[in-house]
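Quick notes on the structure that follows.
Only one protein chain is missing from this complex, and each of the others stays in its spot.
By letter and in written order, the chains are A, B and C; residue numbering begins at 1 in each of them.
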Amino acid sequence: MTLALTLFTLIAISLGAIFFLAGTVGLLRFPDTLTRLHALTKADNLGLGLIVLGLLPQVDWPVGGLKLIAVWLVVLLAGATVGQLMAKAARSDAWNGSTDLEPPR
Amino acid sequence: MSSVTLFGLCGAALVGLGLYGLIVLPGALRRIIAFNLLGSGVFLLFGVIARRGGGVIAGTGSDPVPQALIITGLVVAFAATALAVALLRRLLQETGRDDWDEDERSDR
Amino acid sequence: MDIADFLLAAAVFVLATVALGLTRILRGPSDVDRMMAAQLLGTGGVAALLLLGVATDMNAITDLALVLALLAAFASVALVADARRPEPEPVPDDAHPEGKTRT
């Protein structure tokens, strides 16, 4: 059982780390703001989510585990909201003043 | 070289960087940011001194007295920044500009 | 390999990855792109702190991750909230007839 849990931790955290890598690569390589935002939200939600999932068997319950879940919920909530707001801002004309390129239409 | 010394050198470099920005940057906002850089360099130097004096109490690796000074310092730095930003915004309201050099930009 | 070593290695990996993303701050082109890099750094920092907290068995580091998570979103909200407002124009001189205190 312990071995299975350890294995679970290893796999989930490795996957989470890979999502962070993918999110970064997307942020750096994708062609425009909205697609980059798409890459970012994947790292936020899945990357951190998988890492939290992997850590859950390794902490004391209930306090430690609930704290981890609270962190994930906060990031999920904030990421989803801010993602939407950023998408709006990226399309808004108000941004042309401080943008080097035209925002995507 | 140890990590602690490394962070100490980082703090020293940040003080220099902040000072440079404070002198040469145009615009009050950028000077406020530079001032904050300078401050955080000083705090880092304090932190290095705290770390070097630590390791005595079980569970804390850092001298608590400088740590407490840094915490109060951070809050005071925030208060000073808020006051500076308030002055800047008032300047913007009155003149529409973020600087006070009369001769250079009087043609606006 | 000890599980704590693995967690520490994962923390360093995540941090190094999101640090690479910071080049977006340099390249822009828009402020939204820059803010995204800062937000990715925030999330990555939270992940690294959680891993570090469990690896070293320090509850306080998990608290720090929680604070970071709460406040990281905050700055992004501020940026987009302010960006939606129209560009400020200098106030005409007659708006503050006696407010001028130039030297």
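The criterion applied here is as follows: a residue touches a chain if its C-beta (ideal position, glycine included) is under 8 Å from a C-beta of that chain, and two chains touch if they have at least 3 such contacts.
Here, contacts and distances are computed from a predicted model.
Of "ABC transporter ATP-binding protein", "NADH-quinone oxidoreductase subunit K", "Heme exporter protein A" or "Multisubunit sodium/proton antiporter MrpB subunit", only "Multisubunit sodium/proton antiporter MrpB subunit" is the UniProt protein name of the chain excluded from the display. Seen in the complete assembly, the chain not on display touches A, B, C.
Looking at chain A, the residues touching the absent chain are 70, 73-74, 77-78, 80-82, 84-85, 88, 97-98. Think of the hidden chain as still there; on chain B it touches residues 1-21, 23-27, 29-30, 32-34, 36-37, 40, 43-45, 47-57, 60-65, 67-72, 74-83, 85-90, 92-93, 96-99, 104-105, 108. Mapped onto chain C, the interface with the missing chain covers residues 12, 15-16, 19, 22, 25-26, 28, 31, 34-35, 37-38, 41-42, 45, 48-49, 52, 58-61, 63-64, 66-68, 70-75, 77-85, 87-91, 95-96, 99.
Operating definition for what follows: only the chains that are shown with their structure count from here on.
One finds 18 Å separating the Cα centroids of chain B and chain C.
Considering their complex, residues 3, 6-7, 10, 13-14, 17-18, 20-21, 23-24, 28-33, 35-37, 39-40, 43-44, 46-47, 50-51, 54, 59, 62-63, 65-66, 69-70, 72-73, 76-77, 79-81, 83-87 of chain C touch chain A.
The part of chain A that touches chain C in the complex is made up of residues 6, 9-10, 13-14, 16-17, 20-21, 23-24, 27-28, 33, 36-37, 40, 43-44, 47-48, 51-52, 55, 58-59, 63-64, 67-68, 70-71, 74-75, 77-79, 81-82, 85-86, 88-90, 92, 94-95, 97-101, 103.
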